[in-house]
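Yeah, one chain of the complex is gone here, protein chain that is, but the others are all in their spots.
Each chain gets a letter, A, B and C, in the order it is written, and its residues are counted from 1.
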Amino acid sequence: MLNHLPILQVVIPLLAAPACMLLDRARLAWLFATAAGLATFAISCLLLYQVQHSGPISYALGGWEAPWGIEYRIDLLSAYVLLVVSGIGALVLVAANTGVSREIPEAKQPLFYVTYLLCLAGLLGIVATGDIFNVFVFLEISSLATYALIAQGKNRRALWAAYQYLIVGTIGATFILIGIGFLYSLTGTLNMVDLAARLPAIAGSHTAYTAFAFIVVGVCLKLALFPLHLWLPNAYTYAPSIVTAFLAATATKVAVYLLIRLQFSVFGEGFAESALPLDAIFLVLGLVGVFVASLVAIQQPNIKRLFAYSSVAQIGYMIVGMGVGTHTGLQATLLHLFNHALMKGALFLALAAVAYRLGSSDIKAFRGLGRAMPLTMAAIVIGGLSLIGVPLTVGFVSKWYLVLATIQAGLWPVAVLILLGSLLAVVYVWRVVEVAYFQQRPAGLAVVKEAPLALLVPTWLLVIGNLYFGVQAGFTADLAGSAAAALIGGAP
Amino acid sequence: MMSLSPQLAIVLALALPLVGGAGILLSGRRPNLREGVTLVSALALLAVVATLVPQVLAGERPQVTLFELLPGLEIRFVVEPLGMLFATVAAFLWPVNSLYSIGYMRGNNEQHQTRFYFFFAVAIAAAMGIAFAGNLVTLFVFYEVLTLSTYPLVTHKGSEQAMGAGRTYLGILIATSIGLLLPAIIWTWHLTGSGDFTPGGIIGDSLEGPLLVLLLLMFMFGIGKAAIMPVHRWLPAAMVAPTPVSALLHAVAVVKAGVFSVLKIVVYVFGLDTLRGAPGVELLLYAAGFTVVAASVVALRQDNLKRRLAYSTIGQLSYVVLGAAILAPLSVVGAALHVAVHALGKITLFFAAGAIYTASKKTEISQLDGIGWRMPWTMGAFAIGALSMIGVPPAAGFLSKWYITMGAIQAGEWLALGVIVISTLLNAAYFLPILYQAFFKAEQGGGKDHGEAPLPAVVALCFTALLTLVVFLFPGVPFELASHLGAEAQP
Amino acid sequence: MMLVAHYNYWVVIALMMIGFYVVIVQGNLVKKLIGLNIFQTSVFIFYISVGKVAGGSAPIYDPEVTLYSNPLPHVLILTAIVVGIATMALGLALVVRIKEAYGSVEEEELQARDLEAEDAQQKENQC
Partner (left out) sequence: MTLLALLVVTALAIVWLRDLFAAVMVAGIYGLLSASFFVSMDAVDVAFTEAAVGAGVFPLLMLAALAITGRYEDTRHKRQLSSLVLVLVTGAMLIVATWDMPPFGAADAPAHQHLAVRYIQDSPQEVGIPNMVTSVLASYRGYDTLGEVAVVFTAVVGVLCLLSLGRGTTQSSGPAAMQGHVVLRVVGKILIPLILLFALYVQFHGEYGPGGGFQAGVIFAAGIILYTMLFGLDSTRRVVKPTLLRVLAALGLLLYGSVGVVSLVAGGNFLDYSVLAGDPVAGQHLGILVIELGVGVTVAAAMILIFYAFADRGGDGGA
């Protein structure tokens, strides 16, 4: 069975979903979904092990060898991202039972888990596949599931947010479809490796440039790269807290993966440099994103929204890393992809705990929480420090490599701006800290208890991850390093 | 105890305060036990650090590597004379300060005392980490830990004012460290492929001219804790904190960590030879000199006792920077020595200020007429501390100033010399009036009737005052350590 | 020459853009979806045009026939059509719920109502 891991990785959640539909008890559905999630995670670990020891794996679906059939291709990069996505996915599922209990009516919870599994399967499918049209199909699975998940939020604005995301997402997907169409008309193939082999021949053509441009724009819409981020804050704010935790930690990461995969593996570095200077564009948009989003975050009265904007900013950092275009830069991006998943996973799960106790994520709700929910708030503080990039947290590791990359590339101003950006993070994180620790909970309000273990344990697992991988960054750094090296050469 | 292996001693020096902190949290419900834990772990730490001194004096450089943060980035500790000196000072003053804190915190029945003692312990651990740091990254890590762990102490009161002070404190320290220090470190890493502290420096000729000076200034201003103007504002702001915290900031850990890092980086990263003769390097000298004079002038115009002390600290710190900037071995010795003696003097002064507040609730200098007769011990100690600041024998302050001056003459830095002379006069000008008021003016009526502060406080401050004298007469350990540093600075 | 060669594509592009325009300009949520549908359908037409081989016949095996049109784009578009209608269904369901929650399906009105709601909350918080 071991040689079938690549497909099992995706098919288990994909088929678990309809099976889950047959169980009509919320708790049952949850147990089943969680089991599936954990199995997926286990598989991703095995896959990573396999890839590390025996190189990239290719799996011919339907027994038709690529490029005629659809190929699943797991290299270090995809294994790494699969690990992040399935890990967070499983962890959030563990917390879900309690997490959704106050936000989604019991009757709808089975369907919720079905949707969740479909979303997970879609995301994993995007990462695992080596066929560019298959990317589109699984992109749509995850997207449709995402829209449904977001729309489950209690506030009516969740519906509006979901609709906006649906429109933007579909436009993005259609752009990608157009791009794929051009590529196909030029090369007659859909397999990524095959494409990579055939593209150089037609690198000069306008059609190829446009295909590249449309695909990049389409992905960037999904990625919420400034200024295409407008759908994200509402979506994250009004979605059920659990969903936000899941999406924030995985969805945008997969989009980043897709961008990296297409730019470096399919089109090849600097494919369209002459026509569109992508690196420069990424640098600029990334940095502008960091600043605009951080500044907006500072003013948000709703903490969920605050961290949503912070996500936009953090995506900016990843894009900057790509913009630097060196090995270290890409390594920084990949590291931050992993680290940011840990940070935001922990933060949004903690917010889910707060929402569970107080039914709100408004900053006023946080008054005096330092005493009322010490463990939850401690998680938020550590997550926040990690966002800032304080040493001994993963955030520091990301910052270190990012700044190192810019300095190596002699991009001094960029380095300075990155660090200024993290100072803005200090401001918005500290707003929460001050309110939680130095303001008294107004008298007369109901007493708040610490969050239930079902939420605390997953949250703290992620927090510990934040610290562990901040102190023992060897594992992630090497992994990201060799993955980056596989993409653009340079010292692994 | 002497059988303790140096490696273990280093680890213990870091662990003990943390263990103590844990104990404090656990015993939070029972104050006596809690304070007991604090004192015990403080004394234990002192004992452990003491075991290291002879080895360092014997020329050994014990070291431990805890773990690898990133590939090639280790959390590594090496004990060299300067770090030893700083560690000794911190470890020595922690018990004293704890003793004082007990008196103060109870005397003013402050809130959240457990939180206070806990973060205090963490801060000490961080100080140890800084003192023994074997490379820039380790230094940076613990530097930030120190900043964060002292933040709750600065905002201890939780009042709006305290919050504001906290923001300034955190704002400036984080901004400078992340905005300047970190890139400087990464730059150094990029240049030399390492960040290890090595006698004679590691920069060598990998960088020249303006860029070298730029890097130097990035380091110097990046270390906000050294409070070189204009990044000094956090220090006066932090005055809202309880006096023991001020003592911690000004004497035990924080600012000392700052100037310590400055010295360390000048000597062990750049190396005096590399800097000497580099065009524009005197900028640092100017900055320090300006800070010394300007701070003293500002101090003159403060009526609030603690604020005046705060500005005096800013001035005194820049002596150390000055000592480093003169780039002469002798001045470096003086600078190192100053770290220690200023600690003793300043902690005495703050203890006294705190004692006055505890006993009489007076904070302004103008209220202090005749207080000397109500609190003879306190004000006596204050007098000694003041003399030490001015640099008059028989107070220890004289020693360090002497060596810095010698260094200035040796290096022919007449500007530095001038600065020292002027600032000494200014110091006298803002300390002596206080003593005059306290002893030779009649008390205004209406003040509340009071005697000395609670006993622990008085004992503590007399002890430190006594030490300032003792160190003058028998410089012993601090002096030897300092001169070892001088030797390493000029291999 | 080129005009003849690419006439189809250009018309298809025109169609796409009409759909795209409707999506981003129209304020009515249902109309947006209609626009989206046109946009996607046009992309389908584009693919199928790519698959056409002049003089070829439908790709169903027939001993007499030698030249077939390219079946692959057909397959892709079959999938894409299904994806499109699935999206449509979900979008419409959202619109229905929005109508029930807001009482309107006009973008501007929705924004207006959300702002009102926010202001109301602000006042609530003040007092």
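Throughout what follows, a residue touches a chain if its C-beta (ideal position, glycine included) is under 8 Å from a C-beta of that chain, and two chains touch if they have at least 3 such contacts.
In this text the structure is predicted, and so the values were computed from the model without any measurement.
Shown chains touched by the missing chain in the whole complex: A, C.
Touching the missing chain, out of A:Y80, A:F182 or A:F366, is residue A:F182. For chain C, the residues touching the chain absent from view are 2, 4-22, 24-31, 33-35, 37-38, 41, 44-45, 48-62, 67-79, 81-90, 92-97, 99-100, 105-108. Residue positions on chain A in contact with the hidden chain: 1, 4, 7, 11, 14-15, 17-19, 21-22, 59-64, 67-70, 107-108, 111-112, 114-115, 118, 121-122, 125, 133-134, 137-138, 140-141, 144-145, 147-148, 151-152, 159, 178, 182, 184-190, 202, 205-211, 213-214, in rising order.
One rule holds in what follows: only the chains that are shown with their structure count from here on.
Relative to the C-alpha centre of chain C, the farthest chain centre belongs to B. One finds 68 Å separating the Cα centroids of chain B and chain C. Centre-to-centre, using mean CA coordinates, chain A is 44 Å away from chain B. Remark: chain C residues 16, 20, 23, 29, 32, 36, 39-40, 43, 46-47, 50, 72-73, 76, 79-80, 83, 86-87, 90-91, 94-95, 97-98, 101-102, 110, 114, 125 touch chain A in the complex. By the touch rule above, chain B contacts chain A in their complex via residues 67-71, 73, 137, 140-141, 144-145, 148, 152, 155, 158, 163, 166-167, 170-171, 174-175, 178-179, 182-183, 186-187, 189-190. Put simply, chain A touches chain B in their complex at residues 385, 388-392, 397, 399-401, 403-404, 407-408, 415-416, 419-420, 422-423, 426, 430, 434, 437-438, 471-474, 477-478, 481.
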